[in-house]
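Yeah, one chain of the complex is gone here, protein chain that is, but the others are all in their spots.
Then we have subunit A:
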Amino acid sequence: MSERDECRAGARFPGRLPLSQFQGLMARQERGGRHRRRALPVPAVTTGPVLEVTGLDVTFGTGPDAVHAVRGVSYAVRPGEVLGIVGESGSGKSVASLAVMGLLPPHARATGSVRLLGREILGATEKTLTAFRGKTISMVFQDPLSALTPVYRVGDQVAEAVRIHQRVSRQQAAKRAVELLDLVGIPNAAQRARAFPHEFSGGMRQRAVIAMAIANDPDVIICDEPTTALDVTIQAQVLEVLKRAQRETGAAIIMITHDLGIVAGFADRVMVIYAGRSVETGSVDDVYYRPRMPYTMGLLGSIPRLDTGGGRPLVPIAGSPPSPVALPPGCPFEPRCPIAVPACSEKEPALEPVDAPDHLAACVRAGEIEAEGWSPAEVYRVAEPQVPTEETASPVRPREEREVVLAVDGLTRHYPLMRGAVFRRRVGTVHAVDGISFDIREGETLGLVGESGCGKTTTLMEILELARPQHGTIVVLGHDTSALGARDRMAVRRDMQVVFQDPLASLDPRMTVYDIVAEPLRAHGFGNPGPRIQELLGLVGLDPGHAARYPQDFSGGQRQRIGIARALALEPRLVVLDEPVSALDVSIQAGVVNLLEDLKRRLGLSYLFVAHDLAVVRHIADRVAVMYLGRIAEIGGVGDVYDAPMHPYTQALLSAVPLPDPRRERSRRRVLLEGDLPSPAAPPSGCRFRTRCPLFRTLDETGQSRCVNEEPQVRPFGEDHGVSCHFAEKVEVV
């Protein structure tokens, strides 16, 4: 089934409230009361499960090439309960949910049992399923753009969802659509309902999809990575909307995600899925604090944490998930498991209760882990942080004494906005980057963070182009780019290398690994690159014997290692990393992050690390610059910025990142931002953040007018900390 079909099906899952209830609701609404169908969350465990999945198996194809995507997954959700399903890409978590909805493509076979409100729906006719979809069970998909039909107005699409399952007039449905859009927090809903999907931002679209999903008061809402495509502050907003939607409808939510942080704060119970099989399930606290399956331990240990710094090395899981075509006979995790014993490869362990009755783990050594109380670090035998030796300690000189490898001062990049085909005229200016300054010294990592559209990639490209910027200066390794001859530029290129975000896109698919890694060597006139390539591949942890393979024969993490090997080929001094790990699964990501840290220490590299994932930046960076709409909001050492952020935007950004720690996550204070990023073509006057700033709203008139009229410059606070806010104050948010 193509994505388009899925979303069409998604657009039509509407359900039906009993007409009387709906009319009553409308009546209440007319009396002026904000409708609350079930004001209080329905207490869990009062009734039987609304959705019960038992022994679900999904196979694609037949014969030896058959892909066994889901193997015997069982779970149940009760009303008002949130079940988190966590797994890496390819683990079968999305396929399992599609099977529940009956949305699998025709060549897939699903067996087992799916009971919705006590009624078997697996293998039911399309007609029966259509009656259920949207009415009792609805779905929120990952990509909000493709889940809405581009040619219909958003309000009409929500109204369609209402009208499919409810016998109401067109006007009533339209009115209900506006209500629903209002409920999910779309400002000015009556007017915005007349907008087309492309006029909505990503977060708004996802809200509209949620509105559609709850249009008919479903009993179960399946959310398939609902926030993966969104920025972190928007993600926080959408999760808040989902929570509200759940309160309003009392529905059970199945939250499918790869982000353990989201599950920690949102779910009641969690199921970890690996190679199509549930390997551990239990309450969130049990699984997070007392994991009994090495895979869960590895997952928890491999996430960089916002609340702990770079002192703790990440725990990568060796290898990559098994191919679903050729699963090992025993435990599927056995080849990657650090505590595997011969018994593991004999038979696949069953899911059995461990410490608590509803805490199940599929591991032959679960009892042992429990009895010995092993922590993830012990299981994965993480090396203690190395005591700095003479050699490694020597480069740690005070910052001022080290050489500046990259200095950016007042960098500006504006793009003209043109309109008209015949007579092209300039109608505006996109202020992509608007006067930013920072520097990187030798052996240092600067993290450049910000949400999409903040100008971080533009900054990066300006630096990499090595051309004269529109305004300001870029000085790379002592060379000003505006006065760079061809020969000097070549020399600078040699010392500055780049690693891109998508490892597959940045490696030429038509070239072998050998040629890819040899390219920089050949470009700079090195003869016989063979030995050097072998050395480089070994350095990044790849088998040099694989040099004749193509990038597509490698897994994501290995591809990124090829990219890193290429960047290191010329022994550069500055490496620019453009989101190098954001396309990777967490367990793979940890390995690449560790590799980058290791290389930096051993080769004395400096990194400019561009990322949107604040936790990764905290882990790897020494200093961090937070960007907002083409300006730097806050810059400083990671300790200063993360522990005591002073700019309201940094505070909001940090508080929006979910922590993989259920207790802390529940007790955290969130600074929720309102609305979306303003267009960089028309940035607000004065302080760019004031339109969304929570601090701005608390200010008096004179304070506000200062924010509106005067653009704040980066002011130094403390030794190495700069904030561009007139009213900066320290707040602890992590």
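The rule we apply is simple: contacts are C-beta pairs under 8 Å (C-beta built on N, C-alpha and C of every residue); 3 or more make two chains touch, one makes a residue touch a chain; residues count from 1.
What we mean here is this: contacts and distances are computed from a predicted model.
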{"item": "Among \"cytochrome-c oxidase\", \"Hydrogenase 4 subunit B\", \"Peptide/nickel transport system permease protein\" or \"HEAT repeat domain-containing protein\", the UniProt name of the subunit that does not appear here", "value": "\"Peptide/nickel transport system permease protein\""}
{"item": "Chain not shown: contacting residue from A:Pro544, A:Gly604 or A:Gly703", "value": "A:Pro544"}
{"item": "Touching the absent chain when the full complex is considered, from A:Lys127, A:Arg425 or A:Arg510", "value": "A:Arg510"}
{"item": "Residue in contact with the excluded chain [from A:Ala124, A:Leu464, A:Ala681 or A:Leu699]", "value": "A:Leu464"}
{"item": "Which of A:Val325, A:Met418 or A:Ala523 contacts the chain that the document leaves out", "value": "A:Ala523"}
{"item": "Absent chain, residues of subunit A that touch it", "value": "316, 318, 383, 464, 489-490, 493-494, 496-498, 500-502, 505-512, 514-515, 519-520, 523-524, 529-531, 533-535, 538-539, 541, 544, 547-548, 550-553, 563, 566, 591, 594-595, 598"}
